[in-house]
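Of the protein chains in this complex, all but one are displayed in their positions.
What follows is chain A.
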Amino acid sequence: MTCLLRKSLRTKALSPFLHKLVGNSSESHHTLASSCWFWCHQSSHSLPQKTNPCFPSYSIPSSFSHALLQIRFWASEAAATEPSTSDGLTVQKILANNWNILDENDGDWKSHAAAVAQSIYLIKRRLQWEKLKVRLDMLSFQLGKEDLWDDPERAGKISREHGSLLGKMKEVIALEQELLEHIDMIKLAREENDADLESESLKLLLNMRRDAKEKELEALLAGEQDSCSCYIEVQAGAGGTESMDWASMVMQMYKSWAQRRRYKVTLMDEMPGEIAGIKRATIKVDGEFAFGYAKAEIGVHRLVRISPFDSNKRRHTSFAAVAVIPILGDGSTHVQINESDLRIERFRAGGAGGQHVNTTESAVRIVHIPTGVTATCQNERSQHQNKASAMAVLQSRLDQLEMARQAQLNAQHTQSLTDITWGSQIRSYVLHPYRMVKDLRTNYEVSDPDSVLEGDLDGFILSYLSASLDKEDDA
């Protein structure tokens, strides 16, 4: 299973030279708000638990009464009649048959069908299907009440959630129906001895298998902010050059990972170490579900190796902390920032400035005075753009801060901020005396650290995301 996941996600090995060039020059200056370093840990762990999973793609039916009709129809149909083939085969039965799931290339229709059924099963599990049906019934009942629109805000909320859940349910049922239709077609083709039709249908089924796999992955990412782009920040632990080198290896790992996933990576800010590596750095990762995946990386990463910076060739242990901050979309509520609360500073080497100096250095630092949160950007080529980028980082940090605050108010978080320290490791990378990368949360491990450091992180990420879901189920 894991093997399959990794295979389907692995993209062509990329980025040998150009990207390194473009992404690698050393930058200087900046400060991060240490105060907001870890907050994302909190909310990313816990938000999926308190929010209902929702797919961002579904839109609410425009006509209300029409929606009501649909609800009843769908809710009852979903509960009453399970889709089946002409000879009574259902998705449940396919699962119960325990057909072998073979590799895509040498699978027969049963193998494909079993793989799709498996995906559908996992999607349903991740949607908490039974609870979803109950919830949907409850919402339908609420929507049917006469006095619903007396409180328009609440009514809006209910109808939005209802629309969203309904969308998910329809999507899954549509998948089931599609699977069974393909099976019907294949059986028909065999009865009729129509080889063309059979291979055509088999091809469609195979496509569906891949499609369902994708959807299965997406179902892992059902958190409110999962579909957002994000910032990834890496900070070196104590230990001088060795740990700064480790921090830069970790950052490089995320750059490569993001490029493999075809995300756009922008270096926002980087503070190089004196001899090698980085003290801190921030990258922006643009793309669908960047936050959903990257949030699995929040925490402390530990490296054990013979340090190239130690002339006595001793074994060293170093740490790097990783923070991931979602960039909320336009639809979300942002913290309101007052211009007067900001202090904007430009870095300069000293001197008279203005016409006296020709410099391409145009780093800008913004301090949010009430919270002390700061953001810096020097990656852009103009001061104006650096300021705009730094503002965007600042906005995300303040949003994050606010989310953490609200989460705490909701008392849903037993884990306090102080629990997350340098001691809370999530993953160990051992290069000596043996070679292994092991996730301490899931026990997922691989024996090839190089591939991991080159960005092959999906195995770790997906096993963590699945494990978090299992934890939710148990709760």
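Criterion: a residue touches a chain if its C-beta (ideal position, glycine included) is under 8 Å from a C-beta of that chain, and two chains touch if they have at least 3 such contacts; residues count from 1.
As a convention for this text, contacts and distances are computed from a predicted model.
Trainee: Given that one chain of this complex has been left out, which of "Ribonuclease", "Methyltransferase small domain-containing protein", "Phosphatidylinositol N-acetylglucosaminyltransferase GPI3 subunit" or "Actin-related protein 4" is its protein name according to UniProt?
Mentor: For the chain not displayed, UniProt's protein name is "Methyltransferase small domain-containing protein".
Trainee: Among A:90, A:128, A:142 or A:383, which residue is in touch with the absent chain?
Mentor: A:383
Trainee: Using the document's contact rule, name the residues of chain A that touch the chain not shown here.
Mentor: 12-19, 21-22, 24-28, 259, 272, 344-346, 348-362, 364, 380-385, 388
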